[in-house]
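Every protein chain of the complex appears in place save one, which is left out.
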Amino acid sequence: MTFEWIKIPQSLLTLFIVLNYGLLLTALVQKIAARAGRRHGIPIWQNYVDLLKNYGLRTNITHGVMYYLGPVFRLSGGVGLLLFVPTIYGSEMFSNLSFAGDLILALYFIFFGTLGMALGAGESGHPHAAIGVSRGLSQVTAAELPLALAVFSVALQYHTLSVTDIVAAQQGGVAHWTLVTNPLAVVAGMFSFLGSMMRSPFDVVLAPQEIPIGPPTEYHSSYLALMQTNRAIFPVAKMVIYMNLFFGGASSWAEFCLKIFLIYMVSALVGVVFPRFRVEQSIRWFLTWAVPVGVAAILLV
Amino acid sequence: MVSPLFILAIGLGAAFGVGLLDARSRGLAFAITLAGLAAMSAIGAEWLWAFVVDGVQPIMVMTAGAPPPFAINLRMGPAEAALVAIICLTGLLSAIQMREALLRLGRRAMAVLSIAVMALSGIVLTRDVFNLFVFFELVVIATGGLVLLSDDPRATAAGFKYLVVSQVASMLMLIGIVFVYHAGGSLNVDDLIGSPAVAAGGAAGLAFLLLMIALVLETKPFPANGWALDVYEAAHPGFGAIFSAASASAALYAVDKVVGVGGAAFLPMLTAIGLVTFVGANLLALSQTVDRRLLGYSSVAQVGLVLAVIGLRDLLGERYLMVAGGLLVAHAVAKAGLFWLSELVAGRDFAAWAALRRRPILIFAFATFVAMLAGLPPFPGFYAKWELTHALMAQGRPELVAAILVGALFEAGYLFRWFGRALKATPPEGVSDLPVSKVGVVVLTALGGWVLGEVWGAASPYGDVLGATPLLVALAFLALEPLSARIKNTLAIVVLVAAFASGWPHFDPLQLIFAAIVLLGGAVIFVASYAFADGRRTGFYPSAMLMYAGLAMLIVAKDTFGFFAAWEVLTIGSYFLILRGKQSEPHALSYVVFSLGGAFAILAGFALAAETTALFPIAGLKQVAAPFAPWVFVLLAVGFMTKTASIGLHIWLPGAHAEAETDVSPMVSGILLKAGLFGLFMLLMQMGRQSLYGVDLTLVLLWIGAASALLGNLMAVFQEDAKRLLAYSSIGQMGYAVFGLALMNHLGWLMALMFVINHYIYKSSLFLSVGGVYKRTGTREMYRMGGLITLMPLTFFAVLVGIVAMSGVPPLSGFGGRWIFYNAILDTPARLPMVVIFLSGPIAFLYLFRLIHTIFLGQLKDEHRRIREAPIWLIAPQMLYVAFLIGFALFPGLALRKVDAFISRFIPEHALNWDGLTITSAYGYWNPVSIMIVIVVIFVTLLAWLVFLNRRAQMVKQFNIVFAAERPYRPETTHFAWNFFAPYRRALGPLTEPYFERFWQAQTDALHGWAGFARRFYTGDGQVYAFQVVGFVVIVCWAAMGMTP
Partner (left out) sequence: MITLSLAVGFALVLAGLYGALTNRNILRMIVSFTVADTGVNIVLVAVGWMRGRTAPILDDAVPIAEAAQRIIDPLPQALVLTAIVIGLGVTALMLAYAYRLYSTAGTLDVSKFTELKW
């Protein structure tokens, strides 16, 4: 196999588009959520401002090597996740680096950044970071379950683990989407989605009131900037997987933007309506409501 | 040839000769006694040699110049010669052990000893029933005399109880003899055997029954044996040895000799009594705390087992001698040796045996005797156990096999509890000298046990365990013990590598993988042992090499016997290894009990599979027919799953792995567990799917694997002890492997193999890392550590790579395992267990993060500020593992391609496609090299950018953190570590309760409670004992009358 070097600029282009879209999208959704709470909300370009400010800050301290590497892990996780999955269906240009592996690679790579950042936060020695990680890991193990079940249900349904093939199987109108053909898997997957978006009712990990912002407590300036970059890329990368698995993928950037926005709105809608769960409550919620749906999806597919 | 009569003549002569001496010349009297016993032993040994080596025919010796029935005759055959040799040798060695007591009590005691040995020999030799009675009475009188040799004041009462009971027995015997004589017209056993009157039943039958019961009473059957237990406990151990080894052998032979008269109808009675005795006595022995009384219970049990075998002699056919002889010889040698050992120990509780630790050779002897009693290879009892179970299964008597194995498990339980106590208790204060002659006797006996093992091995048609090269090499390390540990360690590494190199051309791919892990992997772990190689490290190398020998033999075993022998060898070796840990006593015990229980299941399974063919090739498991096949499958699978610590059978693992020494933990975790997987591989390859009552057994395995994965992972999350955490995680990992095997598809098996390799690497690496931390910090409690990353950076790096690999996060090798796993389960119709295993996946992150965070990150404790990196010898293998993890991640094909092709021979469907660098399955694809490159490029680019932005980053002090309006000042209160996943525990609640521990605890408590309650039956009142004997006689008579019309 020979590597086509053109892949590199193509992937960088994807990255660039998604970064900007992500920055705008998160701000937009935050604004919508604020309006729902009768607040004015942030300006749409706020994320750019924050990012530039943080990249520009010169207060540089470090707690050690792992602390230093944490944000790198985090952002590598986001970028890698994005690039291991084809973004636009039918486009060789935006199939990115998906030749390296299939759906399983993407699913397991989600943990790369989480793990690295948790380690970095751990080295800061701040108890709030450790508490946040403890909560986050506890919750994410429960929240990942319905997704794993849903993904597997989908893989069983289409007899493949290749993302491209799964999207291909959903072409030909809404009626072919997994949403219609395997609704249980989609419900389970979306439950899991709620848990992974750091929004209410599952945002106790960051818990701004009791453990100021959780794991990233000690991160500042360029470290924080890297993480903020990731915060724009990573949700979109994750939603690309959801879109590809459940909602027929996207064959153009316009369709991509619309679908990602709508998927994001699900968690935003739920977030503005429901108050926050404690960790054990959210674990139990996932185990009693989301997991059975996932199990049913696997058994009935 | 010296006439056997001289055995009796010399005994009597010595007794009378001693009596004629001056009362003061005790030394001379002792010399005469020893000389007499030696001469008797020599005659017995000479005959034995003549029979075995020269092939002489058995002879009859006439006395009083007339043939039977007009005069008594003696028979000398191989069995007689062997028993006489045992009896006389026991007498001789006991005399040496009892030297002080004999010299104190003078010539009369010595005369009585000579008489006792002579009379026991007489019981063996005579063919006359009444003469038998006379010899028995002589034994009674001599025993009555010898019991008084003891320093224990309670011995008098014990002797009196003994006399009371033997009065009852002798009356029965006498009445029985005279009526048998009346009916059969002769007192000669050989004449009576043909006699129709006795076999016909009726009054003569009853008379014979009385005679048999009287003889059986001499074998101390359960429960009519309280008197014997008291004698065992109170008598001088030298005499205890005679009472246990010699008296019992003689009584058993008397039963064997006489039972032929009554014919086959009496055999079931013996079997029943024998088995009840074996199981009952072993059960009651569980609650014993006094060593000699325990030996008494054990003697009673062993003799009961031989009695049962005598009852089965028709069924055993030509194997009878081998079985009965093997059990008897193992019992005699081991029990005599243990009684003699007990004389070297001052206290009577188990802990007092710690005194033996001052002489390691005595521990060797102790281990030898325990192994002989437990029927472990390479001793005669092992061959006997194998033959016995096979013969019984072939005859369709599984219930007997079950009873025997249950009894044997009880026995192993208390023997190993005792052994463990002796090795782990604090030795008593004050050094008492161990006389050379007594130590010599014990060591000689132990060596005799090994010789007998070789004798039985050479005679066994299945193969000689002692002849196996790996075992011999392991035993050679015993001889090397005086060398320094560094030399032995180097030798061990060389031996393992050489073994792999020599075996390489002959292995198939599967064997190659396991052999590489066991031998090369073992060699790598030995590198870490250099860190502990100060002094001699007595006991470590023979144990470790024994385990490796067993594993090496297991991998190449061709037949079931070789497989089982290897299994037991590796079990013993690993037991000794595990027992070396400081706090590992209870865990080693539960390990060995579970392992032996599993081994017995395997034994029963093999026996059931073999049916009538004695030497059964493993490949023959394929052909096992329908009604048995599922049961064989169940038995073998249960046996193997005790080693993989599947859920329900796992409770030994956490303690055993956690408490083991630093370099032992990776051996028993990374390597030993694979033995179980190898067994399961073998089983599934040969037997495939089996179903029992319509249930697919591989589906059951699937559930067990999934449950192990889930619960093992779950329990690991809540451990505070780093090694326990790793141990529980092994349960989970093995659960994955079992699950993969049970999938019964190509990728499932491949995944199991991937786990075999990966688990070895990362678990060994992590155990060594944690071991290094333990060595430096002195604790395994993770919350007591923290912030060690800067002090132990290499260890941290190894742990980091280890946990990334283990969690399955790309790009390291764990991901390959997960990828194959997902592809494998796409093929299976069993979806529910699949869900369970999904549940367990993410949980691994919890404990892995906790492991690395609470040890290396967070707040450094004040007491740890000055610790250094772990020793280089611990770091070196870890770095090797890291390199291998990365290498294996890049090129999994190096190890897996061949195996993939090999598995295709069994399951051709859905093999992987290895074209180029991309690995393709029917469902997906995976390119390890690309993944690695992509991730590394992204990571390095981002890192470079961060370094560019943040090049002047300044290291700050530990407490320089943004802590809400407070300044933290103590690491202990700032390090968030203890009960790290409290919310998780709250959420799961009942799932985290230790149900299985409680279950097994309840079982053992119930057994011990039962034993403690039931043994009160032996009230200690001589009259009650006599009453029990009478009751026993009545019940046996009643039952026998009911059985024989």
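By letter and in written order, the chains are A and B; residue numbering begins at 1 in each of them.
Operating definition for what follows: a residue touches a chain if its C-beta (ideal position, glycine included) is under 8 Å from a C-beta of that chain, and two chains touch if they have at least 3 such contacts.
In this text the structure is predicted, and so the values were computed from the model without any measurement.
J.: If you put the missing chain back into the full complex, which of the shown chains would it touch?
T.: Counting the whole assembly, the omitted chain is in touch with B.
J.: For the chain left off this view, which of B:80, B:233 or B:387 is in contact with it?
T.: Residue touching the absent chain, from the options given: B:233.
J.: Quick one: which of B:550, B:573, B:712 or B:1022 touches the chain that's been left out?
T.: Hidden-chain contact among the options goes to B:1022.
J.: Just to verify: which one of B:140, B:322, B:439 or B:843 makes contact with the chain not shown?
T.: In the full complex, the listed residue that touches the missing chain is B:140.
J.: So which of B:104, B:154, B:506 or B:905 would be touching the chain we can't see?
T.: Counting the whole complex, the residue in contact with the absent chain is B:154.
J.: Touching the absent chain in the whole complex: find that residue among B:130, B:507, B:631 or B:945.
T.: Residue touching the absent chain, from the options given: B:130.
J.: May I ask you to list the residues on subunit B that touch the chain which is not drawn?
T.: Where subunit B meets the chain not shown: residues 130, 134, 137, 140-141, 144-145, 148, 153-154, 156-161, 163-164, 166-168, 170-171, 174-175, 177-179, 181-182, 187, 226, 229-230, 233-234, 1015-1016, 1018-1023, 1026-1027, 1030.
Please note the rule applied: only the chains that are shown with their structure count from here on.
J.: What is the distance in Å between the mean C-alpha positions of subunit A and subunit B?
T.: Whole-Å distance between the two chain centres: 53.
J.: Provide the residue numbers of subunit B that touch subunit A in the complex, in ascending order.
T.: Residues of subunit B touching subunit A: 787, 789-790, 793, 800, 804, 807-810, 815, 818-819, 822-823, 825-826, 831-832, 834-835, 838-839, 841-843, 845-846, 849, 852-853, 857-859, 916-918, 921, 923-927, 930-931, 934-935, 938-939, 942-943, 946, 949-950, 952-956, 958-964, 968, 974-977, 980-984, 986-988.
J.: Considering only the defined contacts, which subunit A positions touch subunit B in the complex?
T.: 1, 55, 60-66, 68-69, 71-73, 75-76, 79-80, 83-84, 97, 99-105, 108-109, 111-112, 115, 118-119, 122-127, 130-131, 133-135, 137-138, 140-142, 144-145, 148-149, 152, 155-156, 159-162, 212, 217-218, 221-223, 225-226, 278-281, 283-284, 287, 291, 294-295, 298-299
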